[in-house]
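The complex appears here without one of its protein chains, the remainder shown in place.
Right after this comes subunit A.
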Amino acid sequence: MTTTTERPTRTDAPADAWGGTSMVTQITVLTGRSLRALRDPRMLIMSILQPLIMLTLFSQVFRSVAESPNFPKDLDYIDYLMPAILVTTGSQAAMWAGVGLANDLKNGALARFRTLPINMMSVLAARSLFDMVRNGLQLSILLIAATLLFGFGPAGGVLGVLAALALALVIGWGLAWVFLALAAWVRNLEVMQMIGMVAMFPLMFASSAFVTTDSLPGWLRVIAEINPLTYAIDASRGLALGDPSWSPVFGALITSGVIAAVGAVFAFRGVRKP
């Protein structure tokens, strides 16, 4: 700016040339901003590593489960395990939406958005949408790996698997709002990741994810049977195995919707505070 004599404002259009924009455009632009992060594949690779390791370990470690008397006959353990991995991985990934928002809060991007004529709900919606896209990519890669490496091929066929994938995405999306709300109020990456771990791991093991609930010891079975994750996993499993029981499916969808709505209210109130 040393030599220029031009003016920093009003160089072209008059002051009121841009009259703001619709929420749809806001969400599209903001989601596009986040999608740039995917051009750097390192994060995606990192987030796939953990479920891939889990898949490898559990498909070997728990293989004997398939021989236990409680386990359905003629069912490959990988076909039993994979729908659960979709749900647990999808749920864990919800944390990333919160991590993204916490980063925006820290680096000041949110401070800028608060002073713009946009709806802060667009900022949150864009985060949750981006997280869903990322989650979809991650789960698709996992599915391909499970099919090619571990012989995943459930009775529900491609349609059943896609339905299970869609369900996992909706569940992850609903939970993403919980983490968005947490990020908006806690605003601390480490604390949030801790909460994510502490909440998810016990829920994951005290569920029907890896073994049938009847084969769990008494007290654990009680927890597993009231654990919402069990219902989500049963729903996903039913879809993939081509034997869907619709009440857990609808239950999971409705619960996700309610969780998203409550999370959205809190996230919206929290994110507006400077």
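The rule we apply is simple: contacts are C-beta pairs under 8 Å (C-beta built on N, C-alpha and C of every residue); 3 or more make two chains touch, one makes a residue touch a chain; residues count from 1.
In the analysis below, contacts and distances are computed from a predicted model.
The subunit not displayed here is recorded in UniProt as "ABC-2 type transport system ATP-binding protein", chosen from "Gluconate 2-dehydrogenase subunit 3 family protein", "ABC transporter domain-containing protein", "ABC-2 type transport system ATP-binding protein" or "LLM class flavin-dependent oxidoreductase".
From the set A:29, A:49 or A:258, the residue in touch with the chain omitted from the display is A:29, counting the whole complex. Considering the full assembly, A:107 is the residue among A:107, A:140 or A:245 that touches the omitted chain. On the side of subunit A, touch with the chain left out of the figure occurs at residues 1-2, 4, 6-21, 25-26, 29-30, 33, 36-37, 104, 107-109, 111-118, 272, 274.
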